[in-house]
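With one protein chain withheld, the remaining protein chains of the complex are depicted in position.
Letters A, B and C mark the chains as written, and numbering starts fresh at 1 in each.
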Amino acid sequence: MNSSETSMVHRFVSTREALLLLINVAIFAFLAIMRPEAFASWTNLKAVLSLMTYDLLLAMAMTVVLIVRGIDLSVGSVLALTSVTMALLMRDGVPVIPAVFAGLAVALACGLINGLLIAKAGILPFLVTLGMMSVARGLATVLTTGQYISFPRAERWFTQFGRFEFRLQIGDSFYGIPLPLLIVLAVILLFGLLLNNLPLLSRLFYVGESPEAAKLSGIRVDRHLIASYLIAAAFVWFAAVLMTSATRIGYANYGIGAELRALAAAIVGGASISGGSGSIVGTFLGVLMLALIGNGFILMNGNPNWQQATVGIVLIAAVAFDAVRRYRTGW
Amino acid sequence: ARAQEAPEHYAMVVFLKGSEFFNWAYAGFQDAAKTVGATTELQGPADWDASAEARAVDQLVAKGVKGIAVTAGDADTLVASINAAMDKSVPVLTFDSDSPKSKRLLFVGTNNFNAGFAAGKAIGEKHGDNARAGISLFPGNDAVNQRIQGFKAGLASVAPGAKVIAEVNDEGDLQKAEQVNTAMLQANPEINVIFCAHGNPATGALAATRNVGRDQGDNKIDVVAWAIDVPILLGVQEGEFTMTVAQNPYMMGVQSFLQLWSAAHPTQFDNMNHPGFGNVPTADLDTGVKILMQGDPAVEALMTPPQL
Amino acid sequence: MLDLRGVTKSFFGNQVLHAVDFNVRAGEVHALIGENGAGKSTLVNIIAGILKRDGGDIMFDGKLVDFGHPLEAMTAGISMVHQELSLVPNISVAENIYLRHEKSNTLGFNDWRAMRRGAAEIFERMGVDIDPAAPVGSLSVGMQQLVEVAKAISLNARLIIMDEPTSSLSEKEIAELFVVVRDLKARGIGIIFISHKLSELFEISDRLTVFRDGQHIATKDIAEITTEDVIQMMVGRHLGDLFPPKASQIGDVVFECTNVSRFGYVRDLTFNLRRGEILGLAGLVGSGRTEAMRAIVNADRRLSGRFKLNDSEVSLSDPFEAMRRGIVYVSEDRKQSGLFLGYDISANIGASTLQHYRNRFGMLSRAALRNKARTYVDTMSIRLPNVLARTIDLSGGNQQKVLLAKALDPQPTVLIVDEPTRGVDVGAKSLIHARLRELAESGVGVVIVSSEMPEVIGMSDRILVFRNGEVTAELDNRSGAVTQEMVMTHATHH
Partner (left out) sequence: MPPIIDRQSRAQRSAGQKTALVQYIGLFAITLAILLGTQLFFGNVLTAANLEVLAMNLVFEGIMALGMTFVVISGGIDLSVASVFAFAEILVAKLMVEAGLPVPAAIVITLVTCTGIGALNGFMIVAFRVHPIIITMGTLLTLRGVNLAITDGRSISGFSEGFVFLGSGKVLGINFPIVFFIVTALVLGVLLANHRFFRQLYVIGGGERPARLSGINVNRVKIIIYMLSATLAGAAGIMAAARYGAAHWGHGNLAELKAIAAVAVGGANINGGSGTIGGTVLGVIFLAVVHNAFVTSAVNTFWYDVVSGVMLLVAVLLSRLTQRRNLFAQLRIRQAKMDQIATSTKGESL
């Protein structure tokens, strides 16, 4: 955002980002050495990257609300509700475009309700989104009675879109570049730039850093709060579209527990529950790190049962490290 | 007071409320109940939490249902509740997933071991000794564990040289399934079969084969699904899935109800309203298993799922 | 009983106490006086074990003491009535009084009845009538002060520190307090009494110590000095030339507000503001000035109020709208509602004006913003560790300067500054005063809210006195004829 944020970037986030980058590289190198053929292959990297897009988008959503001192526990279930809505409509013969936008409407509606209850009614984000988490998941289940919703009648391009790849020839070997991955990266890159450079979005940081001061500085806090929950909802919707398209199924149990993964990734990436900080690059690296660890876990034939413990351990390690660094930089 | 006038009420308890499989089972349960004018309800968690099932059973007993058919998310967890119900003379039976240590009337359903065995056998016959299988599983569910044992045994029975070389935890999540199976295939390129030990990973596993470019051609990976959801069946028809293990959930439901009904009406059998092998102890009912492959008429038949 | 030798303290390199000597005798009221920011609170906070001293010795009852924790001081017999209230609003008066020394049985169960009775007895002795069972949050600031005193008494401390206990009390309440103080004194308890109100000090204290810029200037028996001497010692120069000159010429009305009310805080505030003049709002803490100013920009929803800016009606629907019209309010609380402490100065200065720093793609131009920040650093002579320092790491004075710079960046036509120099050292203070006057001269309408009598009087051309959310007097001060007493009489009811 503005110079201060750059400066903050310089003084805190970027060292953190540099560090995250380092860790990622380290993990990468480690795996590349241990399992060269399996890990370093394009197929694997491609899979890792394109499969982390969903978590990535949800983590972005989480980052945006964290910046304004919020939290959104409902990302996972709104994802499910959105996916289910789109799938049901397409199953019943609604063309893709309107169906997808109906999904957007649903996601935004959830975001708006979150935002209004938080900004206007002044209820804590944690409780509001906790309620929404349960409501959205419930609605998704009610709508589908929990069944897979496939939509054979939908235009083919939608179901292919999720897995479309550009074939790129380097030397005599072909590399498939997944279109969704490219789009997601582009969107996130763009959003990251705007968030840091577009006054409209940069103000989110002020709102999170000190709502009272922001208000007296002529920033319309309520609107920015609501806006951030809407932005988050948009990211969630995006994830839902990709997931529905890629799996060709609408399902009420999509994204169970995703909110915690997203939160963890965002925190690892440098966002803070107390608002005012958070960086797109950091979050990206956080998600990437978790994805690489998950992937490496299996490549090293780790005991599948320990898989689920890794996220928590990484999270705690990250905050512990932060604490240590804070003591050294002295605040 | 009202309870008496009202029609007899029976309940089904599942650990994955709303999954297509249990919807089929409940549909059978419902339809069978209709034939004798009884009413039914479906209870249970949507997250594999067997303790929630146990609580559901208790509540139904307290509420005063005539009988309960429960599929045990965890065999041991349900023992106490099932026994309590039986002691309060509310007949309880298990279907699909058994709780053998409990006092349940009987178990209705496919013996999961046998079903797994059949799948393993089919694969063994297809690939012979060079079958190299990876398994996508959700840890901690008894049925899943039995299926895996069955699969291994079935494989060995026809192809002693065949091996299961990797197991991954898909956390029962479609999207996770794609991640872990892709990784599994990367780690073990020699895998030529993915055995899905429960309903959810099938689509993910298939996607995984696509990710590593082995969803067609001569080194296509055979994905063995364990589901009769429409998308899976479509996949079978289009030859994406080599086979899917089809139990007969609808018949499980029907049989479950008839058993409960007859337990509640211990009569001599004369007609449908008095089927009552009530006094005659009934053995477990195996509702059988079928390995569905491309072109099987049953696939078409299953395409229109029950609406609840 | 208490004896300090060469105590020093500094915050972020800003030396606040320079080798201070200070002592208190049993059974005396020792007044501590000095300009705002002179270091009084810091000193007493050190005595009470709340702040750590950098150097020097503290003797209490002839023993060398070093309190690492407020509790240690309390148990040693030193208790403090804090300048900013330190009571817990959500629990009862009695529980607050006995916090950490509850009347409870061996198992640690509180004996509420005993605590309420004890509190009631203390209030009895103090001659005030406060309901021990009421939640502290429901008491007025003044009442809360008395509760703090009661707390000190309940600790039966032998040294009680009162940091500006009267600043928010009405005459009547002050009288009540003095009765209590004399009673304590009679029982041989030593009292350190900080206040800005000279008249009080002469009334209550036995000895008086003057601080200036963190230095101990003098300690005298009250008998041997006069008010004039004290002021001399306090400011080291004449009050007159402490502040910039009054307005050279005053133009026509820029801003006019009518019947501004905020339920429970402000009643029908009506005033106008002329170009080039500085309007001062005087009053006790809690008299509703801040609430009134916040109501003008509608930071808290107001009940009523109509506004004219250059003779045209404006609806100041929210701070954003006010800011757009060029009406800027600067909060009295720079930490909570003023600055973005986590961010550096350019981010703070740009907070209200990001849209002004865009390049041709509509994106933020950090360079431009940073340059602007630099100019402010120069004009306001803001002292920073480095350009990228977060404002939380600046000293109070410099924070206050940044706060002002932030308010100036949108080029206000009306600037309302609330407590512009609270807890700011003398240097920064006079600079801020000079800037404010320059601003007024350049045609900006300036409103200053201040609880420091000298500041209001020294700065303003016209003074509105507040009491209970109402203006009780309007005093013309072009000639500088207004005295503290004049203001006080209107600020307190009798």
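Here is the rule we use: a contact is a pair of C-beta atoms (placed from the backbone, for glycine too) under 8 Å apart; a residue touches a chain by one contact, two chains touch by 3 or more.
These numbers come from a predicted model, not from an experiment.
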| item | value |
| --- | --- |
| For the chain not depicted, the shown chains it touches | A, B, C |
| Options B:Q43, B:N181 or B:T287, residue touching the unrepresented chain | B:Q43 |
| Among A:A18, A:I33, A:A105 or A:V142, residue touching the chain not depicted | A:V142 |
| Among A:I67, A:I267 or A:I293, residue touching the chain not depicted | A:I267 |
| Subunit B, residues in touch with the chain not shown (by the definition above) | 1-3, 9, 17-18, 41-45, 47-52, 54-56, 58-64, 73-81, 84, 88, 101, 138-141, 145 |
| Interface with the undisplayed chain - residues on subunit A | 71, 117, 121-124, 126-128, 130-139, 141-142, 145-146, 260, 263-264, 267, 272-274, 303, 305-313, 315-316, 319-320, 322-323, 326 |
| Touch list for subunit C against the chain that is not drawn | 50, 69-71, 74, 82, 86-93, 95, 99-100, 102, 104, 107-110, 112, 127-131, 133-135, 138-140, 142-143, 170, 172-173, 263-265, 267, 467-474, 490, 493 |
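The definition used in the following text is that only the chains that are shown with their structure count from here on.
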| item | value |
| --- | --- |
| Computed distance of Cα centres, subunit C from subunit B, in Å | 73 |
| Averaged-CA centre spacing for the pair subunit B and subunit A, given as whole angstrom | 34 |
| Intercentroid distance (Cα basis), subunit C paired with subunit A, Å | 46 |
| Partner subunit A, residues of subunit B touching it in the complex | 16-20, 23, 46-47, 137, 139, 166-169, 171, 173-175, 178-180, 182-184, 186-187, 189, 203-204, 207-208, 210-213, 229-231, 234, 305, 308 |
| Subunit C residues within the subunit A interface of the complex | 297, 299, 318-320, 322-324, 329-331, 336-348, 350-352, 354-355, 357-358, 362-364, 366-367, 369-370, 373, 387-388, 390, 392-393, 406, 410 |
| In the complex with subunit C, residue positions of subunit A that touch it | 1-8, 10-11, 196-199, 202-203, 205-206, 209-210, 212-220, 276-277, 331 |
